[in-house]
Structure formats: structure tokens, C-alpha cells
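Structure in C-alpha cells, see below.
A protein chain is absent from this complex, but the other protein chains hold their places.
Coming up: chain A.
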Amino acid sequence: MASATPTAPDPGGPPLLEVAGLHVAFDGTPAVRDATWSVRAGEIVGLVGESGSGKSATGLAVLGLHGPAAEVTGSVRLSGQELVGADEAALRAIRGRRVAMVFQDALDALNPYRRVGDQIAEAYRLHHPDAGRAEARERAVEMLARTGIDRPEERAREYPHQFSGGMRQRVMIALALVNEPELIIADEPTTALDATVQAQVLERLVELQREMGLAVVLITHDFGVVERVCHRVVVMYRGRVVEQGTAAAVLAGGRHPYTRALVASVPSTDDEPGSRLPTVPEVVRGLLGEVDGETLADPSLRVPDGAVGLPAAARETTGPGRTGAGRGTPTPADESAGPGDGAATAAVTGGVDRADAAGASDAAAGDGAPAGDGVSAPGGSGDRAGDGPATAAVTAEGGRADAAGATGAGAQGSALADAGDGGAVAASTPAPLLSITDLHVSYPGRFGRRTTAVRGVSFGIAPGETFGLVGESGSGKSTVSRVVAGLYRPDSGQVLFRGEDIGGAGRRGRRKPVTGIQMVFQDPYASLNPDRTIGDTIGAGLRFHPTFASLSRGKRRERVAALLTEVGLDPDLADAYPGRLSGGMRQRVGIARALAPEPELLIADEPVSALDVSVQAQVLNLLADLQRDRGLAMLFISHDLTVVRHMATRVAVMRAGEIVEIGDRDQIMERPADDYTRALLEASHSVRRTAA
């Protein structure tokens, strides 16, 4: 990773690409407004923003790829040549030759019916009409080799689907670089990749950039990527460039409030785990007071002198001691839920979430005092641990030191982790809330063979504890969650919930799900039925619940309204359909649905990975608040170690269906025993927070 550290190019060089006063509108709706920025030769510029910020529209407009529906005005100059309004022939001569693009989804961008070598060779011959087939092929193989593909001769004869995600992205890069362009526009090139693969691809891209003296415009939403490879950053919000500057300066202390808020809301490895994440609206309010989205999009807005960069008060008081606040305290989401209250905040995030409007001051006011409350353990499960069995005590203050060692031993022996922990802490091991022993799961695959997704996984979750499961795609972490939820049946192994085997391994037919276990799904769009009202969706959990089934219609409505309020939504939304909700609001509905049957264990399967950065913090805060206030146990699943570190007190790392390491959060994060964990840790981004 160190080799990928950006080195600044000659700062005095003339700009290669100059974008000035660029406007892009689709059907009269502005997507980019008055954007002005430039790229010098040999420079990597990050174009950063959330969905709808206009970053991708800018990238497309540079090459005239925006389609006939878009109106583009302003100026885009490539070495002085005007591209806006240039004729097709002139643009064609530039596309792929002087400026090339790398797209996010290489599977979409490559032709599935042609060998990758042929596709690269064709791109070369397009701009080198004199080149023979053999020469073009040679070039293609050479480029594949340069992007880090082994056996390039052989692999050039393969089709896109025969490549893994990371390798396919390398093919895309080879395709873009074959004509040795001066500039590459890469639109979220590594977003769909696993963290370790992402790191490798980025590293390769930076090496090539340096070898070939390329300029790169890297469109991304990820500040981790920016920090790692970019020299300069252009931050976009609502179609406007709100800030630009060197990557280090912007990350360390953006001058525009939105930039600061965005950087602050990403969980970081420097954080106190379990602390409340400052959300974008909170930070902006802390800096400026009430601001609507339109005002915030003003590029001339500056962080006032002497202003505190973050709602520091909130972060400190919501740290380790926060547990003391206990159940009775309404969460900040509660307080802000009143209609009207969050209006300004909602506007700030571009019409996203209204909750978490309670600013720094609210949070601070509620929780200043109980910080010293003795029992509370760092991370939040202390209260429950007190009345709890020995397993729970593992997460409590006293047992931490011993537990760290014991867990390590337990993991290496691949024994049930809780048994290992318990042995060290207490002589007898009362049953934890959930305990999984030697779980094996497989799927029917092709030709009658079964594909094994999970092999021999064991772990336990104590009441009130948040247990993190980390792994990359295909590691089997989601399969585990589905078995626990009762959606899949394991081949063998035990799933004990409150001491009762709910796994049903070996039996036939569908397993009846247990209402004590509920799940928050990854994709907030797919997980809500578009044809049912939100109230109906949430209320169904009451209708079929053993105790709540007898509730009258009116009582059920009341409970639904209370749940909506609890997750920070307007209770009037009960009669609305999901269609008009943003992703963050939908995820809140998904959480309310999961809470309706009063579960003891909440499974959160990548609950924020489909959400925008500014909304992620709000949803993570909400989950943490609920977990604490309701005393929920949580199985938190993510590919992102930083997020898991933030949420969970104990962590298991999965790879290829097995748990490679399990233990206390700090032990995993600071003293990982397994090489794979270390690789994951290195790959996970750590964004330095703005200094308060």
C-alpha cells in the first residue's frame, strides 16, 4: 500500500483538462451547475460526491457521452481544444485515444461474446488504422501484462465472465490504456470490488499512472480511495463544486461545511468504538446553524473562523459512558421525530433523512452526567452483562483482558468461541442467547453437485451484545445470517436460540421462523414491497406475533406509529407507499419492521452498504441507539472492518465459509493473529478526521 502513496506532480504545469462554468441539465433539471476545475498532466484528481451530486454527469459531459437528452453549456478544454459543442468526428478522435474511460461495472462495459484480447486489440486498431492484426494482438497482451494479469497470452483468449471482478477491472484498465491516452476518467472503478482486491487494483492503477505520466480523474464517493491515491480533490454537492484543493488539505480540514461534515461522518479507525457518529446535518448545524440544502450548495460558503470542526461534545459524551443513559432516555432520533422539526435537516441531506436532526447540543444535554456510571463497559453491552451469564461478562470491563487471550485460543482450536471465553471467565457456561455449533451449509449447484457455503462455523452471542461478522463476498457471512434467521436450513450443526435448537438440520421442508429473531436487509429498495403501505408492512409483524396478534386495528396502528417515531420517521408515513421514500428512509422502515415483533436478536446484514455516505452515519447511529435502548443483541454483518469495529464488541472474520479468527474487537483490530485479517485491516480505509 505504501508504494501507492501519491506523489505530487509538477505544480507549475499547464492544465491538461480545463472545465469552466460547465452546466449539464437533463430534461431541464440541472445535474451540474457552474462547475469549474482542472487537471494537470500526471495528476490524479478525485471527483467526490454522493449520488445525485453530478459527479458522473460531469465525467460523461467531458467526452460528450451524455446522450441527446442532456443540454451542456460552458467550456471543457483538452490542451486548449474546446470539447463542448465539438462535432462527433472531433470527439471520436479524442475518445479512447487521448481521453479514455473506465467504468464501475466491467461486466457491463465489456462485450460478453468476445474474447478480451480481441476487444483490446480492436480498440487499438480503431486509432491505429495502419497496425496489423498481429501487432494489435501483441499490444493487447502487453497491456494485460502491464495491468498485472498473469499468463496474459492465455487469458487474452478468454471471455469477460471467466475473469474475477478484480481481474475484469484490470482488463477494463488495459482497454483504456492501450492507446496510451493522456487522461483517464475512471467512474467508481473499484466500488464494486472487495476491499483487498480494491487495494490491489488501485495500487496497479497508480503505478501505471506514474509509468505513463497519465492524468486521472477518479470519480468516487469514497474518501478512503481519495486519501490513498489522489493528489487533489474536487467535492461536488447538488451539482455544484463546493470545494477543491489538495487531498491532504481537504481531508484534514475542509473549508466548506459540507466537506467537513462528509469526512466526519465516515467511521474511522481513530474513533472511539461505539461512539456516536456525527451526521452531516449535525455537523453542518454545529458549524452554521440551520441551513437548507440550497444554501449549503453555495461554493462560497466557508466554515466560520474559530468554529469547532465537529460537534465534539456529542462525540465525547456519547463515548464509552453513554451506556449509563439506559433505556428510559429517548434517543436523539426520538426527539427529532416530531413533524416539522427535521425539515431543515432533511433539506440539508438533499431530501434524504429527517431524523438525527437532534444536533450536537441535544445529544450532549441528554448524556453528559452518566458518563461515570461505574458498570458500563466500553462499547455498550455493560448493563446487560451485569445481570448476565458469564459469556456476557466477557464483554464487560473486568473480563476484557482475560477474554482477549482466551478467545484467541478458542478460535484457533475452532471450538465454540463462547465455550472458550466462558471457560476463562467463569467455571460454568450458562446458555448464551444464540449459540451456533459446527454449522455446515451447502447449496445445490450445477450437475447435481452441492456447493459448500459454510463449513464448521461456531460462535455465540450473549444477550444485549453486538457481534460482528466480517468477510468479503462469497465468504459465507450472509448464509450464516440466513440460517440464523430461519430462511435457509443448514446441512448439519446446531443453532440454539434461548437454548432451543431452531436450525432444524436434517429435517425436511421449510423451517418456521422465530419471531424473536428479526433481520434488517441490505437493499432498502428490494426489501420493501412497493405495493403495500409502510404501515401495512410494519404492522404485519404484529399481526402474526403470538402476543400481539390479538391487538385491535387501532392499537396496531398506534404501535406502528410508535415504531415509526422510534426510528425517526414521521408517523404519518404509515399510509404512504415506499415509492416516495429515499434509501435512508426506506432502511429506517426496514428497521421498524424488524423491531415490530419485539425481537431479542436483530440481524443487520450489510445495513448501510447500499446507502450514501451521509446517510450511513445516521442509520448506524440509529442501530446503535436501538441496540442500547432496547437491550437488543445484534448480529452485525459487513464487508467493512471499520464499520464493524464501530458497531461490534466481538468480531469474527470469515473467509471461504470458515471463521479464520474470532475474538474481542480490540484484539482483532490491534493484534490480529491471522494473515487474512491483517490483509483486510490494511485494505480497509482509515480516513483521518478533521481536527476538532
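Remarks
Quick note on the criterion: a residue touches a chain if its C-beta (ideal position, glycine included) is under 8 Å from a C-beta of that chain, and two chains touch if they have at least 3 such contacts; residues count from 1.
Note that contacts and distances are computed from a predicted model.
For the chain of the complex excluded from view, the name given in UniProt is "Peptide ABC transporter permease" [choices: "Assimilatory sulfite reductase (NADPH) flavoprotein subunit", "Sigma-70 family RNA polymerase sigma factor", "Quinol:cytochrome C oxidoreductase" or "Peptide ABC transporter permease"]. Within the set A:Gly148, A:Gly224 or A:Gly541, the residue that contacts the chain not displayed is A:Gly541. Residue positions on chain A in contact with the hidden chain: 26-27, 69, 485-487, 512-513, 515, 517-519, 521-523, 526-529, 531-532, 536-537, 540-541, 543-545, 590, 593-594, 596-597, in rising order.
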